[in-house]
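Showing chain A:
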Amino acid sequence: MEYLFYALSTLSIVFALYMVLARNPVHSVLALILTFFAIAGHYILLNAQFLAVVHVIVYAGAIMVLFLFVLMLLNLNTDNEPQKSNMWKILAAISAGMLLVTLVAAMKDSEQLVVLRSNQVLPDQGLVHNLGKLLFTKYVAPFEISSILFLAAMVGAVLIGKRGMQDDPML
Partner candidate 1 sequence: MAHMLPLIPAFPLIGFLIVGLFGKNLPKTVTGGIASLAVLASFVVSVLVFGEISSTHHAVESQMFTWLKAGDWNIGFSLMADQLSGWMMLIVTGIGFLIHVYSVGYMHDDEGFHKFFAYLNLFVFSMLLLIMGSNFLILFFGWEGVGLCSYLLIGFWYDNAEYGKAARKAFIMNRVGDLGLLLGIFLMFTQFGSVNFSDVFQPELVASKDPGVITAICLLLFVGAMGKSAQIPLYTWLPDAMAGPTPVSALIHAATMVTAGIYMVVRSNVLYSASPDAMAVVAGVGLATSLFAAVIGLRQNDIKKVLAYSTVSQLGLMFLALGMGAYATAMFHVTTHAFFKALLFLGSGAVIHALHGEQDIRNMGGLRKMLPFTYAIMLIGTLAISGFPLLSGFFSKDEILEQVYLNGGTLLWGISLISALITVTYMSRMLFVAFHGEFRGTHEQAHHLHKPGLSMAVPLGILAVLSVFGGLLNTPHFLHLPSPQWMAEWLKPVLDHAHGAADAHGGGHHDSGLALQLMAVATVLSLAVMGGCWWIYSQKKHLPVSDAAQEGFTKVVAGKFYVDELYDWLFVRPTEYLSRFLHDVYDRLVVDGLVNGLGKGVVALSGQLRKLQTGNIETYLLGMVLGASALLAVLYML
Partner candidate 2 sequence: MELLLIPFAAALLAIFVRGDGARYLALGATLTNLGVTLWRLVGFQTDGSFNHETNLPWIPELGASFHLGFDGISMLLVLLTNILAPIIVLTTWKRDFGQAGRFYGLFLLMQGALVGVFSALDGLLFYVFWELALIPIYFICAIWGGDDKNRITLKFFIYTFFGSLFMLASLIYMQQKAGSFDLNALYAVELAPSEALWVLLGFFLAFAIKMPIFPFHTWQPDTYTVAPTGGTMLLSGIMLKMGLYGAMRWMVPMAPEAFVGQSTWMMILAVIGIVYASIIAVRQSDLKRMIAYSSIAHVGLIAAGVFAFNREGLQGGLVQMLNHGINVVGLFFVCDLLEHRLGTRDLAKMGGVAKTAPRMAVLFMVVMLGTVAVPLTNGFVGEFLLLNAVWQANAALAAVAGLTIIFCAVYMLRAYQLTMFGPTGPRTENVADVDLVETLPLALLVALILVLGVYPQPVLDLTAGSVERLIQAAGL
């Protein structure tokens, strides 16, 4: 199965790069969606089936559509996004490259991870049944609390998104 991993990895990297480098924002969106699909493939490889499904629905289905929607709304679906100077791009590339190098270098000698592995094999840990149980027992508090997050995000988005509040001149 290793080659499947490498294939998916290659795909995700290529699409990710394309997303970053594409001139047209819409192309970027599409490339990102493809990247997400590749990542979903990884999830399946990793025995995280439910996660893969949710991932596709939430990201590819919801978030990216939202992005696309906004892009269209703001009429930005053209190739003429202003570009930064090459100098800057090179600088940025070097910086990002340095980040990668230092990140990887700092994670040296990761072999010891193996010690932590549990010997139990849990082929079904990524299934909805298992995850649901976890979510509503151990993680019930964060689950509830994340509602605050949604509420806040909703109120916030409405607050600054809605048009015309004549009675609030500051807005």
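The candidate set was assembled so that all candidates are chains of the complex that A comes from, given by their letters.
Couple of notes before you dig in:
Throughout what follows, a residue touches a chain if its C-beta (ideal position, glycine included) is under 8 Å from a C-beta of that chain, and two chains touch if they have at least 3 such contacts; residues count from 1.
Quantities reported herein were computed from a predicted structural model and do not represent experimental measurements.
Touch with chain A in this complex holds for only one of 1 or 2, which is 1. Listed in rising order, the residues of chain A touching candidate 1 in the complex are 84, 88, 91-92, 95-96, 98-99, 101-103, 105-106, 108.
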